[in-house]
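Have a look at the structure below, then the notes.
With one protein chain removed, the remaining protein chains of the complex are shown where they sit.
Entry: chain A
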Amino acid sequence: MADQNKTDTDSKFYNEVLSPSELFAARSRSHKIPVRGQKDFFPDDSDEQRQRLEQSLNEHWSLISEERVEKLGNLVKATWIPSENIVELQSPAGKFWQTMGFSAGGKQFLFPEEALYLMECGNVQVFYQELPLSIQDGYETFLYSSTLRLQEYQVFGHLKRLGYLVHRFHPSSETSSYAKQLNLPQSRDRAGKQLKRKRSASPIATSSHTEAQEESTADRMEEDTCGQEGQEDKKLPESHLTISPETSSTQTATASPGNKGGVRTWWMLDDVGERSDHQPASAASRWDFSSISFPDLGSSRERLSSCLVSPDPSLLPGALAVGVCDVDPWRTRINLRDVKMSSKEQMREEEKRRHRSDKDREVRRCSNWAEYRQLMERRQGRRSKGRATHLWDGEVTPLHDPRQPIPTGELLDKISVIKSTHLLEGASRLQASDEWRISFNVYQPDTVADFKKSNPGKPYTRMCVCRCFGDPQYRRLPSTERGMVTRRRLCLLGSKRRLANHLCRRRICSNPSGTTSFDGPVPDLRAIKQLAFQSGDVPVVFAVVDYGDISFYTFKDFQLPTDVFP
């Protein structure tokens, strides 16, 4: 090997430019990779082994030294625009355009990582100042720690080579934390996209009623505006069909209690919105209707004044003014007739009422809430007599009254002092940090066929490339501050303190010029929470680059199962 070096280093040491005849010959070269044989266990200085090693090395170097040669006609020409950190295409894009790049102002652009990857694949030739950039130029000009780190590109390239679709993650494209707190319906185009895919898979299923009900009306409206000409006519009547029962039911539901003139339409809208969200349960939890009182218009016994006072303006949104509401026109629209009951039913009613009043005579005697509460306390005390009442006397009481029978599961839940929390709990309050950010959206390879850049849909995962300790960004901090960072992290980790301590120690004394992120920090709970919240329902995967090796790991919410026999 070395001898070979000596002979040809002198002649063409750094000269890796191919001559025209070499270029021409390269057009018909093989695309196979030699198979690696079984490795030996230990070098025994045998000729046989030496020969095998030499052969492997020769194969290795022939692979490594091979230069990319492409036909000019197959290359897409592009130019590097350093001011924008972007690559502009000069000739029509190739097949890659389906999954990469973006257009703006009538021009086609590639992000640096995409351009570099395509350069490495031999699809794009990037020029700067009229000169073609080598792969080395590409690495050195495109990859810069402030914009795109080498490690990020390593992860990008690794995933791309595996066939995944990898796109930059833009925090703005995600629903803001404010929108999440408001529990707004999720981005509609996304749901619509999934719908389309479903449809293409089984066209007959669309007409089935159950699915039609699942489809949100909002989605459909969105799709209609998108202009799916072929399906539009077919879909519209169908959507009316599903909308009408919903709206009618909401009308009947809201007309009787909600008599506040202008408010009515809001309720209705809200109701529809809830339905389109597919999660009535969570939406309902926002409104505790038992605590919102509605005037009982139908009651004939206690006549209300014919006018309702205007609501408290502090409860109304901004510019809205709601005046006094006249109830009479509404009253004419509802059924005010008394319920006619048979004598038997009447008797039963009477019985019930008497029973209730008997039982609650004491309650009736109470003139205000304080008295009522005292009464209830007294009753409670009487009931728990003889059952270690003193336990209930103090401020600290047992978690459960043994006389109240509840299922074991609930009981376990009730008496658990430390409640388990979810990953997303309290995450909305966390501020985004610079240290941890999501770099890429990753889509699975099998979605390539119907992938649309304009409407990419929900990613398979989101990728966070771990920073390493030797990172220039990190190194810029003075050493004292570095200590601060680690200490803060320590506090946050709490129970994981030992591990963190260990890791921090390693980190502090690791080589600052090292490029492995194995020496870098492990994301703390705060970072995990924050990223998980930012990512929504898409899992966040952390990529760790150790020189050539890339490892991926992810944190998952885990609920300890409680094994309860019913």
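FYI, a contact is a pair of C-beta atoms (placed from the backbone, for glycine too) under 8 Å apart; a residue touches a chain by one contact, two chains touch by 3 or more; residues count from 1.
In this section, contacts and distances are computed from a predicted model.
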### Query
Looking only at the UniProt record of the hidden chain, which name from "tRNA-splicing endonuclease subunit Sen34", "RNA helicase", "Ras-related protein Rab-17" or "SKP1-like protein" is the right one?
"tRNA-splicing endonuclease subunit Sen34"
### Query
Touching the left-out chain: which of A:104, A:131, A:339 or A:396?
A:131
### Task
Using the definition of touch stated at the top, determine which of A:73, A:92, A:105 or A:561 touches the missing chain.
A:73
### Query
Which listed residue (A:140, A:345, A:425 or A:557) would be found touching the missing chain in the intact complex?
A:140
#### Entry: Chain not shown: contacting residue from A:43, A:106, A:402 or A:561
A:43
### Task
Would you write out the residues of chain A that touch the absent chain, in ascending order?
1-3, 5-6, 9-10, 12-18, 20-21, 23-24, 26-27, 29-33, 36, 39-43, 49, 52-53, 56-57, 60-61, 63-75, 117, 119-122, 125, 129-132, 134-137, 139-140, 143-145, 149-151, 154, 157-158, 160-163, 470-472, 502, 506, 509-516, 518, 544, 546-549, 551
